[in-house]
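Left out: one protein chain. Kept in place: all the others.
And now, chain A:
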Amino acid sequence: MAKIEVRNLSKIFGKRPKPALEMLREKRSKDEILKETGLTVGVNRATFDVEEGEVFVIMGLSGSGKSTLVRLLNRLIDPTDGQIQLDGDDLAKMDKQALNEVRRKKMSMVFQKFGLFPFRTILQNVEYGLEIQGMEKAERKKKATESLALVGLKGYEDQYPDQLSGGMQQRVGLARALANDPDILLMDEAFSALDPLIRKDMQDELLDLQVTMQKTIVFITHDLDEALRIGDRIMIMKDGAIVQIGTPEDILMNPADEYVRRFVEDVDRSKVYTAENIMIRPETINGEKDGARVALKRMRDANISSIYVVNRSRQLQGIVHAADIAEAVKNDERDIRPYIQTDVPTCEKTMPMHDLFDLTSTSSVPIAVVGENNKLEGIVIRSQILAALSGKEVNIVE
């Protein structure tokens, strides 16, 4: 069972929403409903699951209903219709007391403009969620201090929010959300107010934290780069409705419709970048000189399972696999050349990244980038392509 199961969740803004709900069921558009009833559709029959421990990104432009949707999840906005199953309970039907219990124990939220309490110190801000649960002072101070240390803000306990930079303030927001030790983190455009460099740092830091925390994170953003960087799965919304749910690769390679395609195209680096931009320096082995033991050690050191073989003038000879070489070592053979497989995927430096998708998806080994005279220039690995797509730096070529 998924951690959060959302079924037909809808939000209609305005009085007497019944007729609009009926129209939604008939699959009428947001514009039609506005024209006929004067009601605004916030979220249109959203159905999706969020798995335990994943980073689930909800992406859309402003007005797509993503911020409304995340507020429906913790009922900062009350849904008009539908269910939100959390650990088997329907959040949408909970009374105030039960809802507060969920908000205190199971989910916390991080806000775009931080939402810190300006009259409280950093420590008091982080303590807030614990304080309203009635936790004792010493204990909540201990927990809040730990939480602050986790986000790298040790020593700032007695400062006030306005004494901190934007990035640090959002760390406080994160620490405050983590202090309750919730299962679920709702992050509403949490990094959108930060400048690009800080934003990237925060994204990396969140991913680092996530490795140890393993929280279920629902992350709202309007930024595709951000979604690709941090999302395990991405849900794209338009006019309050879900357009597509998928992994970053799914979204990039098989856009569900024209809307997603345009979205993806706007930041489509795959047509701009070539193999040269994203290749990395390969570990290689010289087949004429190095023996099996050297080859095996090099693979082990670099933590790879195969290595490209070149000759003295760095011309590509083929690839050897760790399993084969290990066999050779066992048999006390020195020469690796008999084990070279020549059927390797290659491309030229000028091949667009777009075309590399197909190559990487069918090949289990890195793609060899070769220049004149079959000289090995570099290799392209799959994660490098994804990193480049999500806005990581690429090699600048004069």
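Everything below uses one rule, namely that a residue touches a chain if its C-beta (ideal position, glycine included) is under 8 Å from a C-beta of that chain, and two chains touch if they have at least 3 such contacts; residues count from 1.
Note that in this section contacts and distances are computed from a predicted model.
Visitor: Which of "PqqD family protein", "Glycine betaine/proline transport system permease protein", "NHL repeat containing protein" or "RagB/SusD family nutrient uptake outer membrane protein" is the UniProt protein name of the chain not shown?
Guide: In UniProt, the chain that is not shown appears as "Glycine betaine/proline transport system permease protein".
Visitor: Give the residue, chosen from A:Ser29, A:Gln85 or A:Asn100, that touches the chain omitted from the document.
Guide: Of the candidates A:Ser29, A:Gln85 or A:Asn100, A:Asn100 is in touch with the missing chain.
Visitor: Among A:Gly42, A:Pro79, A:Pro161 or A:Pro345, single out the residue that touches the unshown chain.
Guide: Missing-chain contact among the listed residues: A:Pro161.
Visitor: Which is it among A:Ile132, A:Ala149, A:Ala302 or A:Ala323 that touches the chain not included here?
Guide: That would be A:Ile132, which touches the missing chain.
Visitor: Considering the complete complex, identify which of A:Lys35, A:Lys93, A:Lys113 or A:Lys137 is in touch with the unshown chain.
Guide: A:Lys113
Visitor: Based on the whole complex, identify which of A:Leu76, A:Ile198 or A:Val294 touches the chain you can't see.
Guide: Once the missing chain is taken into account, the touching residue is A:Leu76.
Visitor: Just checking the interface: what residues of chain A touch the absent partner chain?
Guide: On the side of chain A, residues 71, 74, 76, 99-104, 108-109, 111-119, 128-129, 131-133, 160-162, 176, 180, 186 touch the unshown chain.
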